[in-house]
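Note that this complex is displayed minus one protein chain, with the remaining chains in position.
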Amino acid sequence: MNRIPKITLLVLFNGFFILPATAARIGDISETSVLEQALRFFTFQEPSVRYALLGSIFLGITCGLLGSFIVVRKMALFGDTLSHALLPGVALGFLWNMSKDPIAIFVGATLAGLLGSIVVHLIKQTTRLKEDTALGLVLASFFAVGVCLVTMIQRLPTGNKSGIDKFLFGQAAAIGADDIKLMAIITALAVAAITIFYKELLVTSFDSGFARVAGFPAQAIHYGLMLLLAFAVVIALQAVGVVLVSAMLITPAAAAYLLTDRMSRMLMLASAFGMAAGALGAFVSFLGPGLPTGPFMVLAASVVFALAFLFGPRHGVVMRWWRQHSRSRRMQRENTLKAIYQVLETREGEGDSVSLRELAQRRRETEDDARRQAYELKQHGLATLHDDGDVIFLTPDGWEQACAIVRNHRLWELYLTHAANIAADHVHEDAEKIEHVLGEEVVRQLEKRLDYATTDPHGKRIPSLADMRQRGAQAGRSEDTVGYGRRA
Amino acid sequence: MTSLFPTFDFHRVFVAPWTQDLATQGWVMLMGFFVATACGLVGNYLILRRMALVGDAISHSILPGLAIGFLLVHSRNSLVMFLGALAAGIVTTILIELIHKKSRVKQDAAIGITFSSLFAIGVILISLFASKVDLDQECVLYGEINNVALDFPYVSLGGFTLGPPALVRMAGVTIVVVLLIALFYKELLVSSFDPGLAFSLGINATVMHYSLMAMLSVVVVSAFESVGAILVIAMLILPGAAAALLSQRLPVILLLSVFHAALSSVLGVHLGLALECSPAGAMVVMGTLLFALAWLFSPSQGLVAGWFRLRMKPLIPPDTDQAAKFKV
Partner (left out) sequence: MTSNLITRKNVAERNGNAANPPLEVHDLTVAYHKKPVLWGIDLAVPSGKLVGIVGPNGAGKSTLIKAAMGLLPVSSGWVKVFGEPVKKNLRRVGYVPQRESVDWDFPVSVMDVVLMGRYGRLGLIKRPSSIDRDVARECLDKVKMLPYASRQISNLSGGQQQRVFLARALAQESDLYFMDEPFAGVDAATETAIIDLLHELRSKGKTLLVVHHDLPTARNYFDMLLLLNMRVVAFGPTEEVFTHELLQKTYGGRLTILSEVAEAVRQKT
């Protein structure tokens, strides 16, 4: 895992941006064009924007890192419960000093989160209720207590200025210097913990039974992860809000999950996506007065996920469909080539071309279909068409491929009849399928095993390498051509 | 801190709702009862099928449906809003299935991603068109059940005043839920416990699943205005969970859920008055307290009973002829 670049990035960010500053409240950006605002935002012209952007970046990294483990450990709904259960803790943190004291809120929220986790665990241990019920109970009941407290706080004379309502849906503009310091510390802690205990986290996430036999305290590691998770949620609260913070944990990580096959890369991608979504969401919320940040961050993350889901190079739905589609088209082409070869073969050397009708008859399909397939071959440089598409000549490439596919088919039939003792009339179906997927290496092995046989179980000739190299039917019949024209 | 808890006035908190404030508080209690009953009854099946958090998901994701419906018609009591939310509920179910069936993303993450994206869209719509949509963000989260009594004109039927329209709608939904559960009791039971058996009996599991989701969406939409998106989860799960701690038989559990609903709504109103906080929140808090009581004192699964049982010999030895019990 490339820890060095990540640490460098972090050092750069921290060094560059931690400036002594008073908690500047950010006013609304006056109405200018979106592009201008984007430039202003991202080049930090507004000093107060720094905190919002920085905060979003920190939360993106932390949520991406921890979210990756949440996703692979299938703890997504636990994350959701934890984030909702924090609300009473946040409210109590407010009540502590009657103000938005980051430390008090942090402590209150963490304690509430821990209490919630314990209650979930207890319900599962002592009753017949299942995990999802326990999670839902804690989520809703703790949140309800939080709601009562919030509505009570809002009734107070200082209540409406407390800004506690901003914790419901998030407001990046409310992030101040003290908040940034706390976020930076937590982010550094998360990065350090995951770097140092990477292999412990990996093995306990993958196979906790094996991990315990190897001597690792899987339960302690689980609690440690939950604690870090609570921290991550708390620092993300201000920007994303209680209700949506679990989305920032899961969505960037799920997008990363679909794009890579290595945990280390998944961690990095999830952080990157989290940062991007965070920054984008913060920016968009600045475009209008009083817009909450959380939903925009989540939307940005969801768009990233949707793109990964559809277009991810290895697992994306669209890409898989495309690969499937190309495969079936390739198989069609190969079957057409095979048919052309067989037509030429039965004619035993009379003429170099195949007519459309012959092809259609051989493939037992309509002339229209045959015409379409012939055109396909032409598109791929495997054949040339004459006489208005009624006459087909194979190019050297086309001939080579045709020989290859016929060879595969007949070799496989031979193999099945000899090595597997299957009757000659049973082997055709199987060979029809296998011929398209035999790789060159396997073919060499087959040839070797069958002693370089030259005929298949039905007495037909198996094309050899020499046949394939012959410059096709267009080469004409000279002495040194080998192939279907030659009488063995 | 002193002004956080208003001065406790016994008369105001416990007596007035039943006497002089009955006109308003009575409706609130009744509304709470219907919401909790409808949600609680449907929620029992979610608990049985281990789909409690799908309920959570649907309650969040109907928001964009509601917002779009409202934007189209500009009225809160509209069928369009209702249908919009219903459609959103079905879309949610479809999206969740799509994500976890067509990719390696597992069901829990699929649920989380789907509902939070849809919820985010809903919140954005509401905040962008705040002036046009009569839904503020807080109302979305915990509802405004107090407004139920202010929803004039009341519905009348044959000269008899039934009550505020919202309440009448909710009562209607509740009655429909009770009827459907009674009618399809066997089908719901079998498909929740033993899908294999259900299939062999000719019950289509997919139809049951989507019907349950539809019923859930209807209930959640109706409850939304009173208790908001998140507390509705409590209404779905708390009654059933508390009842499940007290009995193992489904008919008893369903009945106990209704009792829980009644108690928590009435007591919740009192608590809300005492603390001057959100009534919906207070109802859930009371519901939680009732759950905690059940958890402590349940004769079969309660913590107290379990502590007593620890003192007795915990295990009964298996029969000597154990082998006979096993089928090959």
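Per-chain residue numbering starts at 1, and chain names A and B are given in the order in which the chains are listed.
FYI, contacts are C-beta pairs under 8 Å (C-beta built on N, C-alpha and C of every residue); 3 or more make two chains touch, one makes a residue touch a chain.
The structure presented is a predicted model; accordingly, all values stated were derived computationally and were not measured.
Checked against the full complex, the one of A:Leu54, A:Leu82 or A:Met266 touching the unshown chain is A:Met266. Considering the full assembly, A:Glu200 is the residue among A:Asp132, A:Glu200 or A:Glu334 that touches the omitted chain. Among A:Ile103, A:Ile118, A:Ile185 or A:Val213, only A:Val213 touches the chain left out of the display.
For chain A, the list of residues touching the undisplayed chain reads 72, 74, 196-197, 199-200, 202-203, 205-207, 209-216, 257, 260-263, 265-266.
The working rule: only the chains that are shown with their structure count from here on.
Our note on geometry: chain A versus chain B, Cα centroid distance of 34 Å, whole angstroms. Those residues of chain B whose C-beta lies close enough to touch chain A in the complex are 1, 3-5, 47, 50-53, 55-56, 60, 99, 102-106, 108-109, 111-113, 116-117, 119-121, 123-124, 127-128, 137-138, 141-142, 230-231, 233-234, 236-238, 241, 244-245, 275-278, 280-282, 284-285, 287-288, 291, 295, 301, 303, 306. The part of chain A that touches chain B in the complex is made up of residues 71, 74-77, 79-80, 84, 95, 123, 126-130, 132-133, 135-137, 139-141, 143-145, 147-153, 155-157, 165, 168-169, 243-244, 246-247, 250-251, 254, 257-258, 288, 290-292, 294-296, 298-299, 302, 305, 309, 315, 317.
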